[in-house]
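Just passing along the structure, written as structure tokens.
All protein chains but one are shown at their positions in the complex.
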Amino acid sequence: VTALEPRAPDFEARTRASFSRQAMMATLGVTADRVAPGEVELSMPFDARFTQQHGFLHAGAIASGLDTACGFAAFTLMPEDAGVLTVEFKLSLLAPGRGQRFRFSGRVVKPGRTLVFTEATAHATDGGSERLIATMSATMMAVTGRDDVKG
Amino acid sequence: VTALEPRAPDFEARTRASFSRQAMMATLGVTADRVAPGEVELSMPFDARFTQQHGFLHAGAIASGLDTACGFAAFTLMPEDAGVLTVEFKLSLLAPGRGQRFRFSGRVVKPGRTLVFTEATAHATDGGSERLIATMSATMMAVTGRDDVKG
Amino acid sequence: VTALEPRAPDFEARTRASFSRQAMMATLGVTADRVAPGEVELSMPFDARFTQQHGFLHAGAIASGLDTACGFAAFTLMPEDAGVLTVEFKLSLLAPGRGQRFRFSGRVVKPGRTLVFTEATAHATDGGSERLIATMSATMMAVTGRDDVKG
Partner (left out) sequence: VTALEPRAPDFEARTRASFSRQAMMATLGVTADRVAPGEVELSMPFDARFTQQHGFLHAGAIASGLDTACGFAAFTLMPEDAGVLTVEFKLSLLAPGRGQRFRFSGRVVKPGRTLVFTEATAHATDGGSERLIATMSATMMAVTGRDDVKG
């Protein structure tokens, strides 16, 4: 039994079901490529609707993917009656969001009953090569007993 | 002459033109309600396409509005040949993104030749009342001499 | 009754007593100049023992003062059986820590039962003038029922 043991036996189905309820992910074209205990990997194609003024993927789109990767990485470890909310995150933009596809990998650094510390990286595939374009450090919170924050 | 004196005489037109090139803002339905030296105010209506799994406005949408408010607040003070890029930001989510309209107010805390320190707040109008739902602290960078980062 | 109403009637004495148990504050020469509901102001003299390689006050000393100002600002609003722990903070260094005296002002932005969102500013007095040298955004946590985190 490691620290990253899921508490809900059907953690993957539960996480994928919650992901499918995120309209923002469908809007951005983000898919859930991998769901494991304490780890979630998402990806999306470049889409000109989500760019900033120089034609790069907007920091807000990158933040959306990374925040969701962190949130669901935390969610995989939560009990069945808990919902997850983001407390805060910091996003560092190492390189412009230029590429054809973007990959968002989130993982739990330190699980906890109430707070879960997570980190994530964003990589862009540009032509044949992939490079690290952003990192996130995020604090997630397990919320129980609230009807408006479930699953 | 204060520290928040714009260097480009047509700073407002220049900022609004750059804002209008941000496809992400058009996609989210964000409008530029106010552009002043070192200050930018944006707003958007609630839209179910940009929500997370509990129906609140997604943190990534809030980040998009706040990052843009900070970036353009910095941009109002930059010389004509400079473009602005986000270095990093931290977003704190004080309350769920519940409401009919969201307002993003960015301001320059400390201008500089290369780096500009900014802060922003997000307020949600829910029924008749408005409340603070998020704060951002962001570092912006003035970029010159790069063809892919202009205006 | 406002949101920043203290829950413990003797909040000031309680906060000052806890502050006096912070050895780090005594070591740095920090004093608690003001304790009000949701607000704490601290200050310290310049001391060459706490400088970085260029002779400025070290970012870690500035972080110490600001983190403590935020933590005790949160603590003023907590119930009698709670202790406060820092979850995370972001520190932005707007200007070098040059001066004869440093002032750290922390305040609660959003109180909560478990998490308290706070912000702080650091000002340096250099000769006759004072200037803003740093800002902090910090998340604090109220901890109850733990023998090692009390008061």
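Every chain is named by a letter (A, B and C) in the order it is written, and numbering of its residues begins at 1.
In the analysis below, contacts are C-beta pairs under 8 Å (C-beta built on N, C-alpha and C of every residue); 3 or more make two chains touch, one makes a residue touch a chain.
Being a predicted model, the structure only gives us computed values, none of them experimental.
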Across the whole complex, the chain not displayed is touched by chain B residues 87-88, 90, 114-115, 137, 139, 141
Interface residues of chain A toward the undisplayed chain are 90, 92, 94-95, 109-110, 117, 119, 132, 135, 137, 139
Had the left-out chain been drawn, it would touch chain C at residues 18-19, 21-24, 26-27, 48-55, 58-61, 63-65, 67-68, 83, 85-93, 96, 148-151
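Everything that follows uses one rule, which is that only the chains that are shown with their structure count from here on.
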Pick same or different for copies chain A and chain B, depending on whether their interface residues overlap by over half.
-> same
Through what angle, to the nearest 5 degrees, does chain B rotate to match chain C on its C-alpha atoms?
-> 180
Computed distance of Cα centres, chain C from chain B, in Å | 28
Approximately how many whole Å separate the CA-defined centres of chain A and chain B?
-> 23
When you check chain C against every other chain, which residues touch at least two of them?
-> 90, 137, 139
